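Yeah, one chain of the complex is gone here, protein chain that is, but the others are all in their spots.
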Amino acid sequence: MLDASEGYVTEDGRQIGGVVMEMKNITLRFGGVVAIKDISFDIREGEIRAIIGPNGAGKSSMLNVISGFYIPQEGEVFFHGKKRPQMRPYEVARQGIARTFQNIALFEGMSVLDNVMTGRLNHMKSGLFSQALWRGKAEQEETENREIVEKVIDFLEIQHIRKTPVSRLPYGLKKRVELARALAAEPKLLLLDEPMAGMNVEEKEDMSRFILDVNDEFGTTIALIEHDMGVVMDLSDRVVVMDYGKKIGDGTPDEVRTNQDVIDAYLGVSHD
Amino acid sequence: MPDSLLFGTEVVLNGLMAGVLYALVALGFVLIYKASGIFNYAQGVMALFAAMTLYGIMVGQVPFAHLINAIFGTHIHHFGWEVPAIIAIVLTIAVMVLFAWLVQQYIFRHLVGQEPIILFMATIGLAYFLEGVADLMWGSEIKALDVGLPQGGSFWIEENTQWMGMGNENFYGFFLDQLDLIATVIAAVLVIALVAFSQYTKQGRAMRAVADDHQAALSVGINLNFIWVLVWSVAGFVALVAGIVWGSKSGVQFSLSLIALKALPVLMLGGFTSIPGAIVGGLIIGVGEKLFEFAIGPLVGGATENWFAYVLALLFLVFRPQGLFGDKIIERV
Amino acid sequence: DLVFPSLSYRTGPYAAGGIPFADGYADYFTMLNERDGGIGGEPIRLVECETGYNTEKGVECYESTKGEGALVYQPLSTGITYQLIPKATADGIPIHTMGYGRTSAANGNVFSNVFNYPANYWNGASGVVNYLLESNGGDINGKKIALVYHNSAYGKEPIRTLEELSKKHGFELKALPVDHPGQEQKSQWLQIRRDRPDYVVIWGWGVMNQVAVQEAANIRFPMENFIGVWWSGAEHDVLSAGDAANGYKAITFHNVGSDFPVFDDIKKHVVDAGKAAGAGDQVGTVLYNRGLYAAMLAAEAVKTAQDMHGVTDITPQQMRDGMEALEITEEKMAALGMPNFGPSFKVSCENHGGPGLVGVNQWDAASKTWSLISDFKPTDGEVIGALVAEDSGAYAAENKIEPNC
Amino acid sequence: MFYREAGDFKISYTQDNQTFPIRFDRYRYYAVMIFAFAVVPFLINDYWANAIMLPFLIYAIAAIGLNILTGYCGQVSLGTGGFMAVGAYACYKLMTAFPDVSMFIHVLLAGGITALVGVLFGLPSLRIKGFYLAVATLAAQFFLVWLFNRVPWFYNYSASGQINAPERDVFGIIITGPNAPAWATYLFCLIFLTLCALIARNLTRGTVGRKWMAIRDMDIAAEIIGVNPLKAKMTAFAVSSFFVGISGALFFAVYLGAVEVGEVFGIQKSFLVLFMVIIGGLGSIFGSFAGAAFLVLLPVVLKVVGADMLGWPTDIVAHLQLVIVGALIIVFLIMEPHGLAQLWRVAKEKLRLWPFPH
Partner (left out) sequence: MLDAANTNDVGVETLLEVNNIEVIYNHVILVLKGVSLNVPKGGITALLGGNGAGKTTTLKAISNLLHSERGEVTKGSVKYRGTDVHDLDPADLVRKGVIQVMEGRHCFEHLTVEENLLTGYYTRTSGKAEMQRDLELVYNYFPRLKERRKSLAGYTSGGEQQMVAIGRALMANPETILLDEPSMGLAPQLVEEIFGIVKDLNEKEGVSFLLAEQNTNVALRFAHYGYILESGRVVMDGPAADLRENPDVKEFYLGMSEEGRKSFRDVRSYRRRKRWLS
């Protein structure tokens, strides 16, 4: 099922497409620390791909490699089948890859609305002059994009804090705003770094719902790092397991759950 | 040796000395920055204030005499006694400690956890305030400060280096200012002491912790007030040293506070957080600007020192954004 | 009443020079008020305004005082002077920039409201050269002269004159700029030490002076061959260098010391009466005397104006006329208790610059006094005249000014 | 209570995007504009124009400029004085080279030239950050001042190196030189300030502004979500310098009339404008106005009270002035670190809730 090159069908019947992003033999070092050691895996169109592993395993670093923030010493990244040349992170973002961060990276000095609007930067093209005068294209574009953003805001139920400066928000809402910002970009590939850390079950349920809906409604491909095994096992289609920078497992949640290496390194006891 | 080489050497030597003088001022900045992330704009004014206080105590001036006279119509100026330099220095140190305590008690205690730019702004307010107080307290006329440091070129060095000219008539031996030589010794002692303090003591470690995260420092029980009074006192002492050295050169008056501007490129080059950086930065800047003025200055009309120091520092920064020895700028997401 | 604004600076980097001047300027007027009840019976009102040597504050001071009927401005700053020249001219108020400001304002034909008698910078530059000629038996061909100057409009003023004069007398000129504030002059003085010029001339102000004297002493440059402009020749400029400064010279256009009868009056009516503008400790210093001198010239101009127009409460316009008709004679000065305090001269419509006589002072470190070692002597009118004509002509053309006389 | 927004509904996003979405604010704004444009010119005299209004208007432009760079884009700059000098000298060269062209054009062009220079000196900001950048911009400050002092071409070879503004006009109304009427200079500067404020407002509420703020708040994250840091920073430098250049040109040509570069555009100027921005409030256009007004007015007020009303010696007043300004800065920061603008915002919030405390 997994190696069908044209994709596969999930248990709940979603059609998963071809490979969107492929990491080949990635190695990343920081001085003496080897954060990622010769890892390869792929992400397929429309799937929810989880990356798990103990703390310091290199998961966040892997996302950073995907977004172009870290440049691996070895290995190649293929996007839509083409080898990706070295790119600045903002160029990667323009290709339709959006993400959230483990240590919330919102723009603290701006309102929620403005934060989410920044997600649409790559869809807005009006020039400096038109904006300076606020006539014609600039104004129209602002309104159009505002509508899209408002949809996202509605979707994530953060209307009531639209105009609040994000610095005043509690942690959990910040995470949601961050997701909103990423969604506003209408990405093809969405990278989520521990989106549910610091949430209680109810909030995790909400968040899961959002993620699933995004995946369902827009067909967005999602890569997800998460420590809550319940969430990972329930949501993801395939899971990569990392430990000390190495890949120790890759497969469906069920395969991974029963993988002895994974149990030893990460799960401790087998989770259900 | 050919003239240009001899003179070039002399320029380099004097550049090193000038660098030490800059470093003396820069040290004060580094200390406070390291301990609190505060870019202390008032450091120059502190040097001025310390030197004025020292002078005032030495000659027995009545503080705020002018103000008192204006309000009460009296005519007091001096107590009529003089205080020996050593005792005056000790008293001035006490004043600087008191100053440190006041600054902490009335300003920075209330600004814990604010962004760097806000803290910077507060030091600007402090600079204004202190400048006004210093003038009100001791008057704004020039004061000739003499704590007994020797001045003028060193004959000894001059005579003993004359042979290097190998009969060159134009060469009179190297010129080195005695005051600068003394400043070098003082600076070396200060740097060694301060490095030892910050790197190897508990208070030093606490100081660096505070600089990183005020809240977290509080949460592990570091007494911010104490740390800050401590560093501001030390910075006040460093300011006094700088004030004495510079004040002996040019008299104690307002412009003394502007020496801070000479310290900034030094800081930038050495790194805001590094004590040895202040010295190394000072030396590089001192030599660099003097050499440039010597070699290129005449071609472009001179007076290049002010900007060249900054441009030099800028060039270094492009390659090392945190300065030569500054703490790494941590970029993670 | 007669309103004299005093745009003084008792704070900031140049306070050390600003204080004594402002004290002298104020004390003289206070003395007139106390002793004579003003000038011609009209009381004097001195309006002091702090500029901090800062042009913007200078503008504020000008605007806030001009409405009070200010008779004449004496801003003690070349920067502020440049600022005020067009404004005051438009407002019909005279400016007196004694030994500073825009040199070419000596041409009254162009600068109707600006006066810089009794001497200006170019007189100063020429005075220095004349003095050197004199002490070298009239020949300074091939001598090397270094000019250490404040890198500003003020410091650049003498350069052109000195260049002209170097062509004429065959000396070699080397100009070394020092940036504000002038705390660091190592490079300049090392260069002087290398070049060994025969003379060093300094055009400084503020801390730059002290440092220069100190550095000159450090490299053991012979003080006799070190000459300052009149703004580099006050007590505080040399005191901090101690004995090493002995023999340093500076040019001047007025006398020094407190050996004049007028000081008795000042002491009696002002200092002892507790009415001194400052702490009263500046009386008789070089810059105090200069302020005093400026006040005296202003008061005399008022008297002239009062005589001309037959009113005591004169207007700024009348003050201007008075200044233009001012005549200072030996007798007048003697009567004021200031015999031989300055040169005698006469202002005219064309010449607002006075006679341009320059004397030389020398510092005696032991007694801590300045003393006049060369009398007030004329300067090179030929060279200066041409330069004045050229510069003022350019200004007139640029601003479309019709000849005034 | 006193400050209402209830009942003020917005039915479109365009409305919600207005500069003053609350009706009360909007009316107040119109009232201020009418007063400034239609009433003040009839009241103003030389003193008010030259000692208070002109410096206020011009500093407000500079403060808006610097606020864009520092408050919105987070790049602390101490080169403002140098950039103002560029504006002033550009204006001077243009005025003397093309005497018949309208002053309006000259000032705009001076702003444009400054924008170019600003971009050039902004380049290091790609690598250098925070206070390091602040100090690095001093290189621009000192170098530019040195350059204008050194190269006689810039000051048309005048003997002293000073530049003087000759008489120039706009539509026949004299704007520069000693004969310019107070109301004309005032209006001229006011027009520029209004334009600058509007442009700044438009830019900061749109994409460009959001890019700047993103860079300010977290540059790495901004880059990862798609902001090109080079472009964002350079536009900030350009726009900021454009405003600063305009203010420099006005400062020289309209306000002072004669300028000596080291004195007028020295480092003190850079600091002064920065103080205005911080005291007023980083990242707030209103704050730029407030900061400029505060630092222009306060010394004048203190002087009037101390020297003119109480008759104290000027030096004591000047020293006390330093003490008071310094103390006020500190007190303000302790009360409200985010400047007068934030103080104003909190006041509004309190008014809205009045008479209830929360």
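Letters A, B, C and D mark the chains as written, and numbering starts fresh at 1 in each.
Keep this in mind: a residue touches a chain if its C-beta (ideal position, glycine included) is under 8 Å from a C-beta of that chain, and two chains touch if they have at least 3 such contacts.
The model shown is predicted, which means the values in this text are computed figures rather than measured ones.
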_I'd like the shown chains that the missing chain touches, ordered by label._
A, B, D
*Touching the left-out chain: which of A:Q15, A:Q73 or A:N103?*
A:N103
_Touch with the omitted chain, as defined above, among A:I43, A:M124, A:A138 or A:M229_ = A:M229
*Which residue of A:I43, A:M199 or A:V240 touches the chain not shown here*: A:M199
*Looking at the whole complex, which of B:V12, B:I68, B:A85 or B:V112 touches the chain that is not displayed?*
B:V112
*asked:* To test your reading of the contact rule: which positions on subunit B touch the chain that is missing from view?
replied: 112-114, 202, 205-206, 208-209, 211-225, 273, 327-328, 330, 332
_Touch list for subunit D against the chain that is not drawn_ = 346, 349-350, 353, 358
_By the contact criterion defined above, which parts of subunit A meet the unshown chain? Give residue numbers in ascending order._
12, 30, 33, 53-57, 60, 102-103, 157, 168-173, 194, 197-206, 208-210, 212, 227-231, 234-235, 266-268, 271
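The working rule: only the chains that are shown with their structure count from here on.
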*Moving only between chains that touch, what is the shortest number of steps from subunit A to subunit C?*
2
*Could you tell me which chain's Cα centre is nearest to the average position of every protein Cα atom shown?*
D
*Mind checking the centre-to-centre distance between subunit C and subunit D? Centres are C-alpha means, answer in whole Å.*
37
_Counting only Cα atoms for the centres, state how far subunit B is from subunit D in Å._
32
_Give me the residue numbers in subunit B that touch at least two other chains, ranges are fine._
66, 135, 140, 301, 303, 306, 332-333
_If I count partner chains per residue in subunit C, which residues reach a count of at least 2?_
10-11, 15, 19, 151, 179
*Of all possible chain pairs, which ones touch?*
A-B, A-D, B-C, B-D, C-D
_Contact set on subunit A toward subunit D in their complex_ = 67-69, 88-90, 92-94, 98-99, 101, 105-110, 114, 117-119, 121-122, 124, 126, 128, 131-134, 138-139, 141-143, 146-147, 150, 181-182, 185
*Note which residues of subunit D are touching subunit B in the complex, please.*
70, 76, 124, 127-132, 135-136, 138-139, 141-143, 145-146, 149-150, 220-221, 224, 267, 271, 275, 278-279, 282, 312-313, 315-316, 319-330, 333-334, 337-338
*Which bits of subunit D are touching subunit C when the two form their complex?*
46-47, 50-51, 55, 96, 146, 149, 158-162, 164, 166-167, 177-179, 255-260, 262-264, 266, 299-300, 303, 307, 313-315, 317-319, 322
